[in-house]
Every structure is written in structure tokens, then in C-alpha cells.
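Supplied in C-alpha cells, the structure appears directly below.
Note that this complex is displayed minus one protein chain, with the remaining chains in position.
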Amino acid sequence: MTGPVLSVEALRVAYHTPAGAVRAVDGVSFSLREGERFGLAGESGSGKSTTALALMRLIKAPGRIEGGRVLLGDTDLLALTDREMRRVRFAQISLVPQGAMNSLNPVLRIRDQLADTIAAHDTRVSGGDLDTRIGGLLEAVGLDRDVMWMHPHELSGGMKQRVCIAMAISLRPKVIVADEPTSALDVVVQRQVIETLGAAQRRLGASIILVGHDVGLMARFVDRIGVMYAGRLVEVGPVGDVIADPLHPYTQLLIASVPDLESKGVFKGISGLTPSLLSPPPGCPFHPRCPKVFERCPVDEPALREVKPGRWVSCHLY
Amino acid sequence: MTLEYVVRRFALLVVVLLLAVTVNFIIPRLTPGDPIEQKLSQLVATSGGQVGDITAMVQAYRARFGLDQPLLRQYVNYWVALMHLDLGFSLDNFPERVADAIAAALPWTVGLLGLSTLIAFGIGSILGGLLAWPGTPRGARVAIPVFMLLSAVPYFLLGIVLVFLLAIKLKLFPAGGGYPFGVILRFDLASITGIIHHAALPALSIILAGIGAWALAMRGMIISVLGEDYITLAEAKGLPERRIFVWYGLRNALLPQVTTLALTLGHVVSGAILVEVIFSYPGIGFKLYQAILAKDYFMIQGIVLLLIVSIALTMFLLDLVYPLIDPRIVYRRR
Amino acid sequence: MPSLLEARRVTKIFGGGLLRRRGTVALDDLSLAVHDDRPSITAIAGESGSGKTTLARLLLGIIHPTSGTILYRGRNLHGMARAEWPTFRRDVQAILQDPFEAFNPFYRVDHVLTTAVAKFRLAASVAEGHALIEHALRQVGLRPEETLGRYPHQLSGGQRQRVMVARAMLIRPRVIIADEPVSMVDASLRATILESLLALNRALGSSIVYITHDLTTAYQVSDRILVLYAGSVAESGDADAVIKRPQHPYTQLLVESIPLARSGSRWGQSSARTAARDAPGDTAGGCKFADRCPHVMAVCRRTPPPLFHTEERRAVACYLYQDAPTAGSS
Partner (left out) sequence: MALASLGRNPALAVGLALLGLIIVVAIAGPVLLNQGHARVGAFPPGLRPSGGHLFGTDTQGRDIFAVVTLATPETLKVGLIAGSVGLSIGTLLGLVSGYFGGAIDTVIRTAADVMTTIPGIAVLVLVATFIQKMTVELMALIIASLAWIYPTRAIRAQTLSLRERAYVQIAKLNGVGGLELVVREILPNLLPYLAASFVAAVSNALIATIGLEALGLGPQNSFTLGMMIYWGQFYGAILRGMWWWWGPPIALILIIFVSLLLTSAGLDQVVNTRIRRAA
């Protein structure tokens, strides 16, 4: 079993707003095996997208990566210089953006936006065989070759997202970070795009981190899932086990609140308000809304521990 | 933004031309007093002699130029004359025709105004873009207040300061005029250097004031473009800084910048005219200034009409060119 | 008894100006009726561009139909005198999609509630009005002391949407048009909002037209579901029937694409699904779903399919069921 492709250790990211420091990611650690699909699930404000962007060092002011390590193989991405990081981006670790609608440059043809990605890392390729390579990439994601001569505004939402997938696999990276790639798409197109992403990833043998809030989508696509709440990982484990037998109280309520096509008219939600990241509640951040809260919870913060083989949770119940 | 857009812009152009000609025709006729009578009485006053009965002279002159006919007829005549590019005679140095005087002054203004505005637009946009780009060193930010100052002051006031400093005090440049005194303009090195030497200061004042305004406008646009998702993806793709700045930043910020250019054309031309006055530069602006001093009404009307028409045409051309830089605008029904 | 609110053979075309040949057809000959005597919850489900929001705006009288009529208690809404609109407003209310833009940033959140009380004269005195407001807020799971007096940006999306539901509760309308009320709210907070919609229906007897792109919540909340595709009804019927035994190929594709947490196959195993036309084709005549339909037949491309009544309270616009009777609107 080779070591993990990517391992994240105690990652911390904060946004310094006039009202104070918002700790968006507060000590997140997980690792990704080769070819594995890891789901990073959480609701708005949980810090999942910030974590994804931090892996690619795309956090912009007033955000700042405060600490931790991101090991791709044995190089710590957070320690690289900007120049070194630029070479790693898309060559080793690539991104499928959330808002496909305006992630493509509206004034450049699709071909130019694929060509400059390749040329930025592989200056030998040029002219004719660059076009054939781009044509091949587009076909690999189910698009017609002559889409490359079109401008973004001529493509539908689903087609634009497929172009982004083609870009993400163009340099055969080891890890693909997909930040809610289909949240803006209709359900039918969403399934087609996710299946395209899955096929491309399997053919490349790359690992994927899928960030999202749709637990159902996670269940259908990922191998392992990590649930985030208030900037921390509260539970990690194989997706089937976590959904069938969730350990952390928040995960239990989250999975219960996902509507399904069985029980009609019965609604289960989570009472209380989402926590403020400016001044998070002491101890376990979920304690104000946790049905199983007891005296230890508001006092000290639980660490993420492996309570069963492959099943990690950060809760004093275990 | 389709064929309908082109037709709408063309209709706007036609309306502007109609209005310009009509306004130009009506305003002089609205104000009390008759321009010709004033001109003649002014001549009489200055020449000191007894020059017969003014009113008879005025009647003859009005008949000669059809000014005694009903208003509508005059309006039609005015249009017919326009069609033949006949803007009437200059009252001040009769029998020179207004159209010829303008034709003589036009190249100077187009040269000075056209070149310096483009230079200011280009340099200003790039500097403005750099100012907002995170890659640029912090130190550059000191330029923002300087640009603010420059864009605040009207063009020609800057001209006055430049004349005083560079022409009077340091004697580096001539204080006015378009070409060396007494030189017959030929396509030879001497005339050309002479012209450039004279055009330097007026051009500099247009460029300096223009750069400030364009830089601030572009800085605002780049800041809004920076927030776009395609910039984040461009950085994620590991593209070189320069390519992101030019092809993703500037290229997209250029679109609203060109629209601003079209909208502020009137303001730019107005400013430049006054620069010509300060430098007594032989362009249309200075001609207008002289015509005002001499109360040469037909010359004033001609120049004003030309200004309005040329700006309306330029705006229409900019609207036609716009789709070339913004692929989303297509004339053919896709 | 005439229907309370009805869209009868309504078509809406946007654009189609001077030079553009024909505008975009948002709604094509659609009929829907809401009755006062038996309050029901009808879901209008469809992808973006299916015309569901246009239908909402038509039913609310915000826009005029290009052809067909909107009837309020049997009378043409747009034919009514201005003086009669307040009664229409009292009977037909709405909950809009975007909690962030539904509040005027200049005022505190109370403004939207107090205006409703004043304009519809819901209370004799200020104190009584205040009591009504506090009661409505508690009904949607909000503590008045934590909500009133605050500016919109000081409340979360979920809280703001619940204030919107409270506003509707105050007015006690006969019909509520809920246009994607929970699409911008996290799953865990949707429960209270969907519950309060059910409460509005059961406790206050208000009919609800629930507009959504999400079939699972449509199934959870509504009695009947109308599936819209490119401006026309593809299928309509009882919620169980439409979801558990979908008949129209488009509905089948929709149900099949829903990612369920506890069941269903693994995605991303088969080869890349080619991007077959993923948007409705503007085929001249014929069924608009023809390009994407696995069972397309010759007749499908010729004339648009009428609604066939395949079973009790069920209608499907698909030639696969052409031997079933067709009878007027659903």
C-alpha cells in the first residue's frame, strides 16, 4: 500500500475582517489515497470550500493560511515559493471550479483557454499537435471537437463544466479538487457531468476531493466522506458506513434531514442557529445544538480520533 | 445586442444630426438682434466714418443671403447648403468661406486631439490596470493621489501651468502657435520637427490630464474584474502572472473602458478645444475662440455643427467596432 | 363554485421585438386551477428554463399573459378595476426565493411585517398588531425577541426566509405561491420552513402552489405534482404516482437522476455520458423532449403530444400513451 497521495495536517485559515478574525478552517487533517474519491461534506459556513481553495493556495486577502501542512507526495505545498507553486498547479493538483457559468474567460475561445493551460507547464507542445491534444481532451469529456473554436457564451452550463473538467485533466495531475462542481446545474445535467468527472478520473488514476453539501450526491460518488462543521472535521469514514451508521450527533441529524422518497411529510431538521465563526462556542462547537450534550462538551474541544477501524469522529461520547 | 442594436445606434446618430442642424439653425434666430446688423454697426463704430444708412445696407445683405425669406424656406436652404458642404461665409474676413477655414484647421485638431487622446487612453489604462493588480509593488500605490490630482484639473488649466513652467521659465518649448513663425510648411524635416516642437506642450497637457482620468477608471474596472471566477481559475491553472494580467485582466476590463471612452468623447473634445485656445494652436478650438471674439456667427455655427457631427460619427464607429473586442455581441442571429 | 385562482390555456412569450422573428416561448398553452373548497398543495416541478417562475409571476398578476387568461374567482384578473386588487392581494400571497434580497436593507426586518398588518388592516390597535406578529414568528420557529428590531444583514438566510413565511401567515391568504422557498437554504434548516408551509395548509386551510426544481421536496410536501418541460406540462398527477411510477420519459429521467443517500447505483463507473442536447431543442413542431427522448417515434417530431389521461387524476403528454383518452386540461 503506497503512502497517501495527499495528506493535510492541522490546516488553519482565517479571514481578517474589520469585525475580527473569522476562523474559517480551524485545524483540519485528512489524507487521500491514490485513485480514491474523498468527499468533503458540510453546510454553508462549514469551511469546506475554503479548505479546497487552501489546498491550491488560492486564498486571497483578507483570507490568510495561518498554519498546518499540505503534503503532496513529500513536498509541502504551503512551504513552496509562489513560482514553485505555480508550476505545481494543474500539473500535480488541479481544480474544477464551482461557478462554471463564469469560470471561463468570456472573451477567449475554448481552445485558447485549454492551450494556455498546457503551454504554461509544457512549453514544448505547440501548433498542430496541441490542437489534436485539445480535441482529444474535449472528446474525453463527451464534447464535440469543434467546441474548441467556440466562445464560452455559446455553451450551455453543463458543457462549460465539461470544458473545466477537460482543463483539470489536461496535464494528468495526481489530485483533482472539485469544489461543488454541479451545484449550479439541473439534476439531469448534474448526473451526466458527475459521471463524466468519474470516468475521466478513473482513466487518469488520479484521486479526487469532491466538496459539496448534497449528501445524496456524495453517497453516489465518493469512497470516503469527511463531514465538516464550523471549520473542523467532525467525522470521517467510508461513505456507506457513515450514512448507515453515523457516529457524530451532527452527522446523524444532517443525514436524517436529507429528504428521501420514502417517508412523506415527516421533516427532521437541526434546531438553533449556525455557529458564529467570529466567536465560536467554547469546547465542542456543536454543543449548543447537540441533543446529546453533557457537561464535558462546552468545556474542552474533542480531538478527531479513530474510534473504530477507518471510522474517525471528534466527540466526547466516544 | 444584435442587428437591432446596430439599427438603434444608427437611428440615434440620425436623430443627433437632425437635432444638431436644427439647434444650430434656430438658436441664432431666437436671440434678439440681428447678427448682421450688429456686425455692421460694430464695423461702423470702429471705422469712425459716416457710412450711409445702415438699415439699407442690412436689407441688401439679408436679401443677398436669403435671410429675408420665411423661416421654413431658410431652413430648407440651410439643409441644401449643408449637403454641398457650404457653411456660408465668414463674417469676419469675408469672402473666406467657413467650410474652407474649418478644412484648414481640421488636420491640426485631429492630429493633436486624436493622437494625444489615444496616447492618454492607452498609457492611462495600462497604468491604471497595474495600479490595481496585486502583483504590482506596493510603492506604486502612491501614484493614485497623483492621478486623482491630474484628473481633477481641467485640461487647459494644466496647459497654462505647463506654458509658464516649460515655455516661459525654462524656454524648452514655444509658448504657442502650431508651427515656427514665417515657415512655409513643406514635407521636409524642418517643418515636421517645427510642428512637433510646437505641438509638444498642448499634447502633453491633454495626455497628462487624460492619463489621470483613464487610470482611475481602469483601476476601478480591474478591481471588479479581479473578483471574477475566471481570474481565480486562471491562477489555479498556474498561468504566468503577465498572461493573467493582460489576457484575463486587462482584456476584460477593456470592454467597459471603451464604452466610457465613447460616452466621455464630448467631454474630451471640449477640454482639447480649450487647450488650443491657451496655446493659440491653429486648430478648430482656436478658430472658434477667434470667431467668438470677432462675433463671426456663421463661423461659430459651422464649427459647433462640425463638433457635434464628428463626435456623433465617432461614437457610432466605436459602437460598430465594439463587437470586435467583445465576442458576446454578434450581429448575425446565432 | 368557480375556481379561486386559475390559469386557463395561458401562453407567455418574451421578446419577439421589432427585428427578432419570434421571442422565447416561456409558457405554452398551460392550464392550472386552485380551488377554495378543498385546500391542496400542488407542486410545479421543472428544470431552469421550464417556465415555472413565469407561471408564478402570472398567477400573482405581476406580468400579463400573451394569450389565455388568469381567473380570480372566475373573473379575468387583468380586467378587474384597481379598487378590487386589494382583495385579490389579501387572498393570493407569495413567498419568494431569495431571502437575501427580500428585505429592504434600509429598514429593520419588522418593516415587512408591520406594513402587511397596516395595509391589510389585520389589527385594530398597534398592540394587537404586535401580538399578531409575535404569534406568527413563533409559528415559524423564531423567537420574536431575537428577530424583531434587527436589520436584515444581522439574520441568517434561514431566519430571513422564516420571517417571509410568517408574513404570509399573518395575512392568512387563501393561496400562497411559494417560488423555490427553500432552494437557497441549507438542508438542515429547510425542515422548519417546509413544516410551516404544511401548517399553513392544514391549520389555516390555504392552498399552496410549491414551485421547485427539487423533486424530493416536491414529493415530501405536495399532494399533486405538475412536471413542466420547456413551458408545457409533461406530466401531472398525485405525488406518489408521479414519483414512484413516472410515465413520461422526461419524468423518468428526472427521478433517475436524483442522488439518493440510501439507495441507488454508484455513479461515475460507466464511460463518459456524451453531452446529448442537455437543453430543450427548439424543434419547430413536435414534442420538445424529442431530441433527448430514448423512445422517440416519428409522430413525436410532427405534432406536440396532447395530455393523455392514463389513469385517475393522471395526465401524460407523450405518444407512448396515445391510446389513452385525451379530455381538455388536467
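Letters A, B and C mark the chains as written, and numbering starts fresh at 1 in each.
Note that contacts are C-beta pairs under 8 Å (C-beta built on N, C-alpha and C of every residue); 3 or more make two chains touch, one makes a residue touch a chain.
Given the structure is predicted, the values throughout are model-derived calculations rather than measurements.
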Chains in view that touch the one left out, judged over the entire complex: B, C
Residue touching the undisplayed chain, where the options are B:57, B:81, B:123 or B:153: B:153
Which residue of C:41, C:116 or C:230 touches the chain not shown here: C:116
Which residue of B:7, B:23 or B:321 touches the chain not shown here: B:23
Touch list for chain C against the chain that is not drawn: 60, 62, 86, 89, 93-94, 96-98, 100-107, 112, 115-116, 119-120, 152-153, 164, 167
Those residues of chain B which, in the complete complex, touch the missing chain: 12, 15-16, 19-20, 23-24, 27-28, 30-33, 35, 148-149, 151-154, 156-157, 160-161, 163-164, 168-169, 175, 263, 265-267, 269-271, 273-274, 277-278, 288-289, 292-293, 295, 297, 300-301, 304, 307-308, 311-312, 315
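We adopt the following convention: only the chains that are shown with their structure count from here on.
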Length of the line joining the C-alpha centres of chain A and chain C, rounded to whole Å: 32
Between chain B and chain C, centroid-to-centroid distance (C-alpha), Å: 55
For chain A, residues that touch 2 or more chains besides their own: none
For chain C, residues that touch 2 or more chains besides their own: none
Touching residues (chain side chain C, partner chain A) in the complex: 47-48, 141, 156-159, 186-192, 194-195, 198, 213-217, 219-221, 239-240, 243-244, 253-254, 256-262, 264-275, 278-279
Contact set on chain A toward chain C in their complex: 37, 43-44, 140-143, 156, 158-159, 162, 186-192, 194-202, 213-217, 219-221, 243-244, 253-255, 257-261, 264-265, 267-271, 273-274
Touching residues on chain A, where the partner in the complex is chain B: 56, 58, 60, 85-91, 94-95, 97-99, 101-108, 116-117, 120-121, 151, 153-154, 164, 167
